[in-house]
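Our next item is chain A:
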Amino acid sequence: MKISLALDSTSLTRRYPRLAVLVTLFMAFGLPLGLYVAALAVFPFNRPELLNAAAKEWLGWELAASPYRNLVYTGFLLLVAFIAVNYTAVFGGVSTWVERRVAGRMQSRIGPNRTGAAGFLAWVADAVKMVLKEDTIPASADNLLFRAAPYFSMVGLLLPFVVLPFGESTVVADMNVGVFYVTAVTAFVVVGILVSGWASNSKWALFGGIRGAAQVLSYEIPAGISLMVPVLMAGTLSLQGIVRAQGGCPWEWFVFQNPAATVAFIIAVTSSLAEGNRTPFDLPEAESELVAGYHAEYSGFRLAIFLMVEWANMWIMAGLAVTLFLGGWQIPFVSHAVYESARGSGLVPAPTWFLLQVASMLVFIVKTWALVFFFIWLRWTLPRVRVDQLMTLCWKYLVPGAFLCFIVTLLWLLVVPPMAVKITGILLTVFAAALLVKFLRDTRRNIDRVKGDRVDLSNW
Partner candidate 1 sequence: MAIDLELDRHILQRTSPTEEEIVVNFGPQHPSTHGVINFVTQTNGEVIRRSVPDIGYLHRGLEKIGEQVPYPGYMPFTDRIDYLAAMFANEGYAAAVERLLGIDAPPRAKYLRAIAGELCRISNHFISVGTMAQDIGAATPLTHALRERESVNDLLEELCGARLTFNYHRIGGVAFDVPEGWADKVLRFLDHLDSYIQEWDRLITFNKIFVKRLAGVGIITRAKAIDYGLAGPNLRGSGVNFDIRRDMPYGAYPDFDFNVPVGTGRVGILGDCWDRYFVRVQEIVESSKIVRQALAKLPDGDIQAKVARKLKPEAGEAVGRVESARGEMLYYVVSDGSEKAYRLRVRTGSFMAMGIIEELSSGIMVADLIAIIASLDVVAPEVDR
Partner candidate 2 sequence: MTVEEVRAQLESKFGEAMGALSETKGDRFVVVKGDVIVDLCHFLKSTVGLEFDYCQDITAVDWPGRNVIEVVYHLYSLVHRHGIVLKVETDRSAPAVATVEGVWKAATWLEREIYDLFGVNFIGHSDMRRILLPDDWVGNPLRKDYKEAGGYHGVGNERVDPLVQLTKVTDEKRKAIAAAAAAEAATATTTATTTTTATATTTATTVEAAATAAGAGPSSEGKG
C-alpha cells in the first residue's frame, strides 16, 4: 500500500539528491573553511598600530590622528567577534551531528542519515525546528530570569573564544592573563544553569540547577590548580606564550615533560568534563532521574541556546586542554624563527606565511577534534556518578592530586636538569605510544571474541 503523505520528511533529499549533496558539502566544508579564511584574514590585523599602518598605506587616511579612530577599532573588533560567534554556532551544530553518528555506531545502530547527504544537515534541521517551535514559558515561572537564563550560559560560552589561540597569530586578543581569564569566565555557564533551575519553577529543574551549581563550583578548584601546572612550566599566563613554550613534537609537549604534568592533564580533562556537564558527570540534566534537569521547561529558541552551549562547551574544554598540554598549534619540526622569517616586511605578509598559518590552524583543529571525539566516546561508555560520589571524587581525589602535581612540578623545574627533562619527555612519549598500541590491539581482539562478529564497515 503506497503511503503518500503530503510532505514526506525526506522528500527534499530524495527529490533533489544532488542539491542535498551540494548543500551538505557547503555546510560541512565551505562554511567552516570560509570562517577559517576570514579569521585568518581578520584576526592578525586586530592591533591598532597595524590598522593605522594599513589605513595610511591603502586609503591614505591618517587614522591615528582622526577623532573616529576608536570607532574604527571597535568596528573591526565587532567583525572579529562576529566571526568567532559564528564559529561557535557552526561547531555546536556539527558536533551534535558527529556525536549522534558516533554514538549510533557505538551502539550498533546508524544515527541520522536521511536529512542531507549522510544525515549531515540534521543539525541544521534541528536548529530551524527549534527556532520555529513555540517557546512556552511555564505559567508560574519567574519571567525575567526564565528568559535571561540561556543568555548567561551563552556569555559564559563565548567569552573564552577571545583568548583561545587557533593558529600562530590567529587569536582574537592575546591577553597576558589568559589562563586566569578563562577560569574566571567559564563560571558564567553555571550562573545560567542555576538561574534556569530556579526560574522554571519545576521540581526537576530545581534539582538540576542545584546539582549543576554544586558540581561546577566544586570542580573549579581542581581545574584551576591543574591548569596552573603548564603556567609554571611556561612561566607566563598568556595562552600564546604557553603554546610557544612547547615544541611541535609530542616529546616537547608539556603533557610529557614530567609525570606530574601527565597526571595534571588527566585531572584537568576530568574536571573540565564535570564543568561541561558531560558524562560521567551529567547530573544537572540526568535524563533517567530528573527527566531533563535544568532545561526541562525550556523549548524553542531558548532550548536551542542551552543545547548549543552544552555542545560548544566541548570545544572550549578540548581547545583549552590542547593549548595548555598538547602543544596547541605548534607544527612539528617548525620552530618560531621560521614563522618570523616567512612573515617578511611590509604590511601584507608573504604567501608562505599564510600557508604556515593555515597549517598551524589545521594542527590545532585536528588535535581538538581528537579530544572532542574522546569526550563523545566517554559519554557513550560510562554510567553516571551519584551526587555524593561526585563530591568525594572532587575533594578526596582530584583536589589533593592537583596540589600534588603542582608541588611536584615546582620541584621538577628546580631540581631536574634540562637534559633529564628531554629524556623523560621521550620516555613518557614512548610509554604513551605503547599504551595506545596495546589499546588498539585489545579493541581488535574484542571483535573476534564475540562469535559471529567481524570487521564490517558497511550499513552507513
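By definition in this document, contacts are C-beta pairs under 8 Å (C-beta built on N, C-alpha and C of every residue); 3 or more make two chains touch, one makes a residue touch a chain; residues count from 1.
In picking the candidates, the idea was that all candidates are chains of the complex that A comes from, given by their letters.
Since this is a predicted model, take the numbers as computed values, not measurements.
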item	value
Complex member in contact with chain A (any copy), out of 1 or 2	1
Interfacial residue positions of chain A with respect to candidate 1 in the complex	103, 106-109, 203-204, 207, 210-211, 279-280, 282, 286-291, 380-389, 446, 449-452
